[in-house]
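Right, one structure below, let's go through it.
Of the protein chains in this complex, one is absent; all others appear in place.
In this document, chain identifiers A and B correspond to the written order of the chains, with residue numbering beginning at 1 in each.
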Amino acid sequence: MKEAKTWVMLSPTIIVLGVFFIGALIYSVLLSLNAFSITSNSSISLQAYADVLGDKHFVESLLFSLKIAAVSTLISIVLAIIVSMVLRKTFVGKRIAVFVYQFNIPVPHLVVAVSVLLMLSQTGLISRLFYQAGTLSGPSSFPLIVFDQNGIGIIVAFVLKSFPFIGIAVLSLLVTTTGDYEQQAATLGANAWQRFRHVLLPMMTPSITFSSILVFAYAFGSFEVPFLLGSTSPKALALLAYQDYTSVDLNTRPEAMAIANIITLIMAVVVILAYRRLDAVNKRGEAGHA
Amino acid sequence: MSYLDLKGLRMSYEGATKPCLDGIDLSIEKGEIVVILGPSGCGKTTTLKLIAGLLDPIEGDILLEGRSILTIPSEKRGVSMVFQKPLLFPHMTVAENIGFGLRMKGVPKELFERKVDEMLELVKLQGLRNRRATQLSGGQEQRVSLARALVIEPKLILLDEPLSALDAELRLEMRELILQIREKYNTTIVFVTHDQQEAVMLADKIALMIKGKIIQYDRATTFYTRPRTRRVAEFFGWTNFIPATQRGKTVVCPFGEFALEGLEEHNGPICLTIRPEAAVVSPKGEGYRAIVRSVMHMGTRIDYEVESMDTKLGISLHSNQEYAKGDEIFFKFVPSRIWAVKCDDKSVCDNRVVWENTSPLQLASDGTKLQD
Partner (left out) sequence: MPRGRLLGWAALAFLFVAVLLPLLPVIIWSFSFRWPYPNLLPEWSSRAWDYVFSQSTMIDTMVTSIELSAVVTLLTLLIGYSTARALGTREFRGKSAVELFILLPAIIPVISAVMGMQGVFTRLGLSDTFPGVVIAHVVFALPYMVFGLASVFKNYNLEYEQQARTLGADRWNVFAHVTVPGILPGMVVSCLFVFVVSWSQYLSTIIVGGTAVRTLPMVLFALMGSGDYAVASAVAIIFILPVLILLALTSKFLAGSGVSSGVINEP
């Protein structure tokens, strides 16, 4: 009886997501398999996937997007841990610091991308400062950070948004839960590094893992930021998909969908891997490991 | 020089108007179990944290084996602490928790396992060796926490309210364990509590801390025979407070003159305090006459509030004889259960009956503890 009520309560969200989200994914799969072909005779086929996977632009974009997502997530994790560890102790100006720390979280990625561009492009503010200081001879002497082949500008934009996101969750944990455990560890002889390594870090890991996945997912599949800050090649994966989707040639639709589905698949794998690892750590005790 | 010395410790928290600790002096010998007892509030846990090095005092010194440890960081002091909440590391097993301190020292695996096993046996949790710390009951957590603090052979173990979260049965078990530990390892133990019963069950000596000062530091039984001030008396179940006058070495009050040993010669007002068990029923017509004003059944005893010679008294009699409200009752005092205390900051003692802290401790007429 109670179970039934629970499922009734869950139903609005499940139905809405089931129809409009899962429905969208299913449609995307069907389209990629050419199920609604309007042009040729075709039957369901995996041709779109073959074309996509064989395309070297695709492979390039895939590696590019993976690299950007991984690098920005890693840098964000490190920065988040460092800044949060510093900010947990009280000091004059801490309130302002925490306020600034959270500031970027509600700021849309688009705006962060715009500001990164205006700051770090070859004609940006930083470049002008260096020129005025006499260390630069002209805009082209300024290193290519935005619109470069390595996506550094893109990474910077992601990091600026992501490290506070991960960091605030960590800070919240450090300020509430972990303090007592640290004191306990100190009385048992653990020095500062040992306390961090054996008590704090393990206690922070679930929270960091969760927010990192969200951050990675966004960076991997982002459209706006690479579009604004990227070079013409390599393109981020989302740009490739968008290109194929909006092209005049309708035959590229299935390929666009194929790319979209591959992105979905990759994210599914990432999530499974991350949670396998978390679970393994959790289950160690029950298995009888000493 | 004792094993642990606290000298003039003063501690204050930001924004507080009064200091939390206002000059604490305490000396503890090796192998002693000393309890810091006092009403809830800051001070007691703060003292422990100062000894453990988790806090720095504003003034004062802490000496361990004759040497100041103030500049030594917490992890190097050799003082382990068991917090009020067991604080077992959630991501580790019982064995890993117990062995945490050994691991920090870099103890080799074989020795590590041996010591952990030894502890598990001591606290009787061998079967839970590989259980995750989050899957234990409260009592089990408490024992693991104690084992964890003990395995590193600390110079001193500090316990913060070790028994308060436990039910009566577990309390007795923990008490046995703590006494066992002291016997086997001769560990010096300092613990704090607000519960008089807990203190009396375990302590060699009790330090009564009220408002950041230690008011009396004595063997447990002394508090039941010679409290130093009214506050102390109230805390230890001395129920009656009667205004009296001291002349030389005698104290005069409506119930007569009492010559009390150990009192400094003095002339002036003083407060007579009498334990509720000090009254003994006397044959009709003898002793003091009183009218019963209220009756409270307490199991094997009955507590009565009586009025005699315009003075309110609380007396506790065995329940094999019952009196009702309004009855006439005749009684005498056992002299050894009468004491006189200063009235703290008041110069006038007001006649009051305080029931709140009547202790379970039964004392013989000479002040020694009776068997329960």
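Just so it is clear, contacts are C-beta pairs under 8 Å (C-beta built on N, C-alpha and C of every residue); 3 or more make two chains touch, one makes a residue touch a chain.
These numbers were taken from a predicted model, which means no experiment stands behind them.
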Among shown chains, those touching the left-out chain: A
Identified contact with the non-displayed chain, of A:53, A:70 or A:97: A:97
Residue among A:23, A:143 or A:179 touching the omitted chain: A:23
Footprint left on chain A by the chain that the document does not show: 2-3, 6, 8-14, 16-17, 20-21, 23-29, 31, 83, 86-87, 89, 91-94, 96-98, 100-112, 114-119, 123-125, 127-129, 131-132, 139, 160-162, 164-165, 168-169, 171-172, 175-176, 211, 213-215, 217-218, 220-224, 227-228, 237-238, 241-242, 245, 256-257, 260-261, 263-264, 267, 271
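Keep in mind that, in the parts below, only the chains that are shown with their structure count from here on.
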Separation of chain A from chain B, taking each centre as the mean of its C-alpha atoms, in whole Å: 57
Touch list for chain B against partner chain A, complex: 49, 52-54, 73-76, 79-81, 83, 85, 87, 89-93, 95-96, 100-101, 103-105, 113, 129-133, 148-149, 152, 158
Complex interface listing, chain A residues touching chain B: 180-181, 183-191, 194, 198-199, 202-203, 281, 284-286, 288-290
